[in-house]
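With one protein chain held back, the other chains of the complex are shown just where they sit.
Chains here go by letter, A and B, matching the order in which they are written, and residues are numbered from 1 within each.
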Amino acid sequence: MAAVPVSHGLILAGILFMLGLSGVLVRRNIIFILFCIEIMLNAAGLAFIVAGSRWESADGQVMFIFILCMAAAEVSVGLALVLQLYRSMRTLDADAASEMRG
Amino acid sequence: MNVVFYISAGIAVVSTLMVITRLNAVHALIYLIISLLAMAVIFYTLGAPFAAALEIIIYAGAIMVLFVFVVMMLNLGPATLEQERRWLRPKMWLGPSLLAGVLLAELIYMLARVHPSAGGKMVGTKLLGLTLFGPYLLGVELASLLLLAGLVGAYHLGLRPPPQSHREGE
Partner (left out) sequence: MRLVKCGVDMLELLWLIPALPFAGFVVLALAGGRLSRSAAAVVGAGSVGLSAIVMVLVAFEFLGTPPPHQMYSQTIWIWLRVGSFAPAIAFYLDSLSLVMIFVITFVGFLIHLYSTEFMIDDEGYSRFFAYMNLFVGSMLTLVLADNLLLLYLGWEGVGLCSYLLIGFWYTEPANGYAARKAFVVTRVGDAAMAVGLYLLFTRLDTLQIQDLMTRAAHAWPAGSALPVAAALLLLGGAVGKSAQLPLQTWLPDAMAGPTPVSALIHAATMVTAGVYLIARTHVLFTLAPAVMAVVAIVGAVTLLLAGFSGLTQWDIKRVLAYSTISQIGYMFLALGVGAWTAGIFHFMIHAFFKALLFLGAGSIIIVLDHEHNMFKMGGLRRQLPVTFWTFLAGAGALSAVPLITSGFYSKDLIIWQSYASTKGSVWLWLAGVVGALLTSMYTFRMVFITFFGPPHAQADHRPGFRINLPLVVLAVLSLAAGFINLPASLGNLPLFSDFLHSALPPASILPAKAGYEGLLALISSVVSVLGIFIIYLFTMRYRRLTEKLANSSVGGVLHRFWLAGWRFDRLYDRLVVRPYVWLARIDKDDVVDLFFDGIAWVNRMGWRALSFSQSGHLRWYAAGMAIGAAVFMGMVVFL
């Protein structure tokens, strides 16, 4: 295994994270927003793996496992919420759910 | 192995870009799965085989499938595509890209001064298992609690409301 510079790995994670962030900010469909959140979580996990690999310890992977669990729980609850939202508002527009304005 | 890393990195970036710009939800999903597979390869090159396996099995295999289920259940038709096209004008991209670009620039600026290298040795499953159930045992328990909470929450939130009773009709 040839070594990869840590900065490159982290920069990759950063790029992926920013792509996810811009996706969250641009798209109006809630499902797409959830996709982009997953992208961001994945990028964070990558950063952890890179760090664990640099120190040659298992801690990075452990953290990645925790992130995975969290993503799973979050997705299930989030999608259930999306279903509720769709039932009551008949649309998947994120901007429609703005009754807490002002 | 360097080359593999950079190639998979490129694939991951390109497919992520495709995810955020597609109009059709299922298309975006497929691209996302590709991105995750590329990530798994990256993990392997960095010496984390177990993480790579988990990425494919759980992330791409379970979470994405969950997404697919929900998208299918929602049954979004061509009207949604039209809506998406209306919403995704190019000028919408201006602000968020700027913001993301600024953040990325700052991040790269900070990271450019870091020099160590990674990915020399492979960290095996056995070491991972010992670490997970050793110092991080409490974390494991908490993660299981979290999953339980997610399960219960998703169950309740997903319930259909009970049908209206006929008493009010009179």
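Just so it is clear, a contact is a pair of C-beta atoms (placed from the backbone, for glycine too) under 8 Å apart; a residue touches a chain by one contact, two chains touch by 3 or more.
Every value quoted in this text rests on a predicted model; they were computed, and no experiment measured them.
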Touching residue (missing chain; options B:Ile57, B:Val102 or B:Ala149): B:Val102
Option touching the unshown chain, where A:Val6, A:Leu19 or A:Ile33 are the choices: A:Ile33
Subunit B residues touching the omitted chain (full complex): 95-96, 99-100, 102-103, 106-107, 109-110
Where the unshown chain meets subunit A, residue by residue: 21, 24-26, 28, 33, 94-95, 97-102
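The definition used in the following text is that only the chains that are shown with their structure count from here on.
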Interchain centroid distance [CA atoms averaged], subunit A/subunit B, Å: 5
Subunit A-touching residues of subunit B, taken from the complex the two chains share: 1-2, 5, 9, 12-13, 16-17, 19-20, 25, 28-29, 32, 35-36, 39, 42-43, 45-48, 50-51, 54-55, 58-59, 62-63, 66-67, 70-71, 73-74, 76, 80, 83-84, 87-88, 92-93, 95-97, 99-101, 103-104, 107-108, 111-112, 114-123, 127-128, 130-132, 136, 139, 143, 146-147, 149-151, 153-155, 157-158, 160
Interface residues, subunit A side, partner subunit B - complex: 1-12, 14-16, 18-23, 25-29, 31-32, 34-36, 38-39, 42, 45-46, 49-54, 56-62, 64-66, 68-77, 79-84, 86-87, 92-93
